[in-house]
Structures are given as structure tokens and as C-alpha cells.
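Sharing a structure here in C-alpha cells format.
Every protein chain of the complex appears in place save one, which is left out.
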Amino acid sequence: MIPELGNFSLILAFCLASLLVIIPMAGAITNNQLWMSLSRPLSTGIWVFMALSFACLAYAFLNDDFSVNYVARNSNSLLPDRYKFAAVWGGHEGSLLLWVLILACWSYAVSLFSKNLPMDILARVLSVMGIIIVAFLLFMLLTSNPFERTLLNTPLDGGDLNPLLQDFGLIVHPPFLYMGYVGFSVAFAFAIAALLSGRLDAAWARWTRPWTNAAWAFLSIGIALGSWWAYYELGWGGWWFWDPVENVSFMPWLVGTALIHSLAVTEKRGVFKSWTVLLAIAAFSLSLLGAFIVRSGVLTSVHAFAVDPERGMVLLTIMLIVIGSSLLLYAIRAPVVKGSASYTLTSREVFLLINNIILVVATAAVLLGTLYPLIHEAIYGEANRVSIGPPYFNTVFVPLMGLLAFVLGIGTFSRWKRTSVAYLKQQLSKILIASLAFGIIIPVIVTSEFNISAIVAVVLALWIVFSIAKDIFDKTSNKETFIKGLKALSLSYLGMQFAHFGMAVTILGVCLTSHYSVERDVRLAPGESEIIGSYEFVFEGATLQQGPNYQADRAVIQVLRNGEDYITLEPEKRLYFATGAVQTEAGIDVGLFRDLFTALGDERGDGSWVVRIHYKPFVLWIWLGALFMAFGGVLAITDKRYRSKKIISDSKETTKVKANRSTKPELVAQS
Amino acid sequence: MTAPRKQRMAIVGFIVAGSAIAIGLVLFALNEGINVFYTPTEVAQGVVPTGQNFRIGGMVKTGSLKTGELEGTLVEFMATDCAEDIPVTFTGVLPDLFREGQGVVADGFIDSNGIFQASQILAKHDENYMSAESVAAMEASGATCDP
Partner (left out) sequence: MNKRALLIIPGVFFMLMLGLLLFGLGRNPSMVPSALTNRPLPEFSLPSLNYGSIQDISQVSTEDLKGGISIINFWATWCPPCHIEHPYLVEISEREQELTFIGVNYKDDLDEARLFLEEKGSPFEKVIIDLNGRLGIDFGLAGAPETFIVDSAGIIRYRHVGVINHQIWEETFEPVISRIN
């Protein structure tokens, strides 16, 4: 009965969502307060039934109900409980359920934290989100119902979860990623609501900012988790493959980053309005494109679900309706009047515009590279198939990010409206000299070699870090102590600096790992060893081990540092019973400044194996930087500016805000 | 020119210059990063210049695989589409499902001795790193024989 209950609540959620599309929107058009006010309870209802539905599917998984087709295909009685739970979103249907549940969560959050939003705006925003919920619930009920029963015979056991996904990484990666993807639907809904109501102003930008930051922070963590998961689970020692599915999660992030910066300009200066709205539409459109590419099988990749062109067709129709109509609305309603153009070429506005151009160009380049195999085939015919490898993406992407890092440093010191070139020179000359000097000297002294790419990376990272440090120092110098000065700074300013610092950390991690990693794929017989620097890796042979639902060749690799016992790594090669899939588990010693990475390759006779032994400096920094960025995003949301309709200009207002807060719930999402 | 007009021109200039650089980069990188598929027959006909990077798709010829008896992690085998055989050498870790008689896709180039020096090997059943493009190229090349 539980799966039927789940199915029933899915249908109920669909009915409520249909009402949410119609009634509040009609209320906003006819100015009917009662109809508009229904948007809140309807959102709550949708959320309750989606959560119930999700709980029912989770129940079916945990109780091995193999009469449910989706459970039978994605679970197995031998699977440990935590993976049974994660298997809920291990396949197409369940992950779609999670997608819609998260969408319902976001719209519920909007209804909770937007009580000081004008009612007609709130009604429109929730209605637009209702449209997306309706579309995806319809898609799910018609083509991908996770609660479908196996009619004739119940299988004795399930087909098992894809072994790649039987890992802690899978438990946390998709929820974060979806929180990010789907979170951009809020910015999208605000943009559409603004276009519909014709009120595209600074207030609109201020309402949108915290939601965009929240979605962006989730997406940052989601992408970082995915990359980390690929690193230890795929056994290649790589952390980014420019795989189509990685790209489609990265593109909304790039556009989202542009949107965050562009929203700042629109809120503070009232310019770039049309551009900002377009970015808000684009960020969510790219999320939808991601859903399409992962689920339609148009491009194959490691993450792709079972290929089904029919599902692809439905998703394409959803995209056509949702994105097509919003771009049409955009073409009709977006303001073309130029905002009061009172800024000069070296103003903060222009630096943020450059940031936006770089990010959008980078997105376009990634999009082109991702879709190029299709374009090529469309032009030259099916016989001429090509694939686009990492060299393309690296050649385009790395210089653009270098440029972005450079502009970031200058932008930190720029002021709204106008910044004199002399002032910028005065602020930046010492930083430039210092970052050049340290950036060249440190890598050369530490590694005693001259690697130009690594030097450029270190220079750029220091350039960012020094300009952040100088700016914070300048801004706190008028207070007696540094701590007092720090407390006086706004949280959104600190959030910005945290995120920028994260970017510097990630740049360092990416570049230093790429240039200074030592990677050896060696054939080792038991007792033989391989030496990298001060580490000696002794291969002590591989033995057959039994796991709950797999058997594994597990190697024991004794690591010595300077001749002394340091750590034992145990990489595995697993054969999963139910699917027969082979899966590599790397043995990694994680460190802040370097990882020791080992993975088992193939057996080459006489007990000897090909073993991957990698020494990867600073690889942890890649993900550490992403954490900093996400933390910065969250910090900016907590800024008190977003908690009231009024812009706080002086400290006296703070008390008023506090009074406001006790009566009016907050606008911001709690992180 | 008035001040706002000058600004607008400068911004347009930014955008034009930016996109020009970007398009140049993209075109250059597309040249670098593109991998075209060839079959062993096409390679044997000399379609591909020596030293150029490409992807070869075929089957591992039965009885041609040498691993354990070679030094270190060296691997040698023949990639075949039944009409022609191309010798392939590779150093490193073989994919989990690499087997004789099975499909294989390799990235690399032809050296001056006519040997394909692979930098990466993908096995047919290794769905993880196998694109539909490579499967199709391979199927098209060697679907009608026993390698």
C-alpha cells in the first residue's frame, strides 16, 4: 500500500500545483487579494505531499519492496541500508522525484521567507514555480513514475545499484547539485514575475540576490563533491574530465556567478537591468539543459541515466514551453531604455561588466565544446563523428580564468560611478610588484625549476590574496583595533572577500596539481617498490576479499617516509555480484599540502599488478576553495540588508530593523 | 562625441574585442582538441598523416595481445577491423574489460614505424569512458567478422 500512497500524494501534489499556476496568477492580474493569498498555503501543500511521496519511495527501498519496478532495478537485498536510501535517487525516476521535491522545497522556502514581499509579486513568483512543478510532475507521472509495480511476478531480488554510485559521494552529491540547479528557478521566477508586472527595479534585484547566492553556494558544493567523488572513485587520479555531464553542471554555475555580480550592479546602480534578467533566465535554462542532456542520452557520459529518446522528447517540449515563452516575454517586455549612464570606464560597473563578459564567453565556449559533436554530425553527416577532448576546454578556459583573476584584483579597489586611474595605480602598484616577486621566487625556490604556467598561477593567486588583504586592511584602519574594524564591515562584504579568496585557493590547487603531480603507472610484483621523493611505496601483494555484495582484489601498499613506516594504503578492485560490474576504489592518504594516491590497475601474471601511484600536491585546495566560495555566498545572505525592505544606511536603523524582525519574518533563507 | 556616447563606444569596444579574442581562442582550441575517428583500414590506406593525433576504433585481434611477457607496463596488440590490422603499443593501466576479441578505442598517433602509439585505451564494455560516438565508429568498422 505504501507505494500507492506515494503515487497518490504525487497526484495530489500535481493537482495543488495546477491550482498554484492558475489561481494566484489570475489573482495578480485581476488584483484579487484572496486568490493571491492562496499561493502560500498551496506551496506548503505541494511541499508536504512531495515530501510524503519521497518518504514512501524511501520506505519501499529500505524494506526491499521489489514489487516496485524502480526498486527492483536499483536496489538489492544485499545492499547496505545507507546505499538503499541513496539508491532512491540512483536512477532516473527517483532522481527526478528528488528534483521535484527540491523544487517544492524552494517554493515553500520562498513562501516562508518572503512575507514582506508585495503580495502580487509573491503570487506571480510562486505561480511561475508552480508551472515548472506541474511540467515536471506531468513528465514524471506520464513517463517515469517511480512507483510503478511489476505486474506479473515479483522478482526475488533486485538488480542492484550501479556500483559507481555505491559510495558516500553519491549520498550527498546529487542533493547538493539539485539544490543548486533547482535553486536557480527562484531567480528565474523572480525575473519572470518582474517582467510580467513591469516592475524591474532595485527592489527586484535585492529580493533576488539572497536566493541566487543560496543556489549558487549549493551548486558550488555540489560540483566540488562531484569532482572529489570522481577523484577517489574512478581510480584515474583525475578530478575533472570535461565530461558532458560535468559541463552541464558547470555552465549554470558560471552563469550564476555572472548573475550574482550583475545583480549587485542592478541593485546598487539600477543599470544593466535587461542583461541581469537575461542572466537569470539563462542560469535556469542551462539547468534545464542539464536535466535534458543527462536524461535523454543525446550525449553519453559517466553519469548518464538509461537512454530513452521518448523522455528526451518530453523534456525538450518542457524546455520549449518554459524557456521559449520566457524568452518571448523577455523580447516583448524587457526594458530597452538605457539606465542613467553616469559611470566612467574605470568604474566598478564596468569592471563587473567585464567579469560578466568573461564568464558568459567561458560559458558559451563550454557549451560549444559540449554540443560540438552534435553540430559536427549535423553538418558533415553521421559517418564523421568526432569527440572534443580536454585540450579544447583547457585551451579556451584557462586563459579566460586567468584574465578573470586579473580583473578581480583591480575590481576590488574600484568604486561605483567613477574611479580615477591614478587611484587604481596607487592602490595596485605595490600589490603587483609583491605578487610578481613572491609568485616567481616561491615556486622556483621550492621546486628549483622554472615552470612558467605554475608561476603565472601563483602570481595570479597572490594578486587576488594581496588585494583582498590590502582592501580589508584599508577598510579597518580607521578603527582602533583590527578586530573592531572587522566587526564594522558588512557581512556581504566579508562574504564577497571569502568567495574571492576561495577562487584564489582553487586556482592554486588546480594549477599546482596539474603541474607538479608525479604520476607513475608501474608494474609491481609482491615485495617490489616504487620511490617518489621521500616516499617509498612497497607493494605487498593483492588478496581476494569478500564484501557484502561484491568481492575485491585488495592490495596492501606499505608507504615509508624517509625509510620509516608511514601509512598502509589498501586500494581495491571490486567485482559486484548482481551487475558483474568492476569498480576501482583508490587508496588515498589525504593531506593539506599533498595527497598520496594509489589505485589497482590490471593483473599481469605471477601476482604482479599494474599500480597507479600518484603524488598530488595541493589537490585538496581545489575543493577547499569551492568550500570557501560557498561559505562566502552563505555569509552574504546573512547580511542584515536583506532582512527588511528598507536599505539600512546608518546604525540607528538597526534597532528599527530588529523591531521589524520581531513582527515580520525574514526575507532570507536560513542556510 | 559626448561623454556617455564615448563610454558606450568603449563598452561596445570591450565586447567586440572580447568576443574576437574568444572566437580566436575557440577556433584554435577546436583544432587542438578535436579527435577524429579512423578505422584500421583507413589508417592502412594512409589517410592519416604520421604524427597526427586521432582515435582508432576496432577490435583486439585474438592471439595478438602481449602483456605479462613484456617489460614493465608495456602492452602490445593488433587493432583490427578484419580487413586490416594495425599494431598498437601502450604503456599503463588497461581498462577493466579490455579483452582479446573485444572492441577497443585508442587515442594516439602513428609513429614513423607505422605503429600506433596509444596514450589512452578505452574498452568497449567500459561504458564509463566510452562515448556513443566511439561505439558507433567501432561498430561501423568491425561488425562483420571474427577478429
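The letters A and B name the chains in turn, as written, and every chain counts its residues from 1.
Keep in mind that, in the parts below, contacts are C-beta pairs under 8 Å (C-beta built on N, C-alpha and C of every residue); 3 or more make two chains touch, one makes a residue touch a chain.
Since we're looking at a predicted model, the values are computed, not measured.
Touching the missing chain, out of A:122, A:371 or A:542, is residue A:371.
Screening A:100, A:219 or A:323 for touch with the missing chain picks out A:323. Checked against the full complex, the one of A:4, A:157 or A:474 touching the unshown chain is A:157. Residue B:101 is the one among B:24, B:46, B:68 or B:101 that touches the chain not shown. Although one chain is not displayed, its contacts with subunit A can still be listed: residues 66, 69, 72-73, 76, 150-160, 274, 278, 281-282, 285, 289, 292, 296-300, 307-309, 312-313, 316, 319-320, 323-324, 327-328, 330-331, 334, 336, 371, 374-375, 377-378, 382, 575, 577-580.
The missing chain lies against subunit B, touching residues 59, 97, 99, 101-103, 124-125, 132-133, 135-136, 138-139, 142-146.
Assume only the chains that are shown with their structure count from here on.
Computed from the mean C-alpha positions, the centre of subunit A lies at a distance of 30 Å from the centre of subunit B. Of all residues in subunit A, those touching subunit B in their complex are 164, 234, 297, 299-302, 341, 343-345, 350, 353-354, 357-358, 361, 364-365, 368-369, 372-373, 382-396, 399-400, 521-523, 573, 582, 584, 599, 601-602, 604-606, 608, 610, 612.
Residue ranges of subunit B in contact with subunit A, taken from their complex: 4, 7-8, 10-11, 14-15, 18-19, 22, 25-26, 28-30, 32-37, 55, 67-68, 72-73, 91-94, 96-98, 107, 127-134, 136-137, 140.
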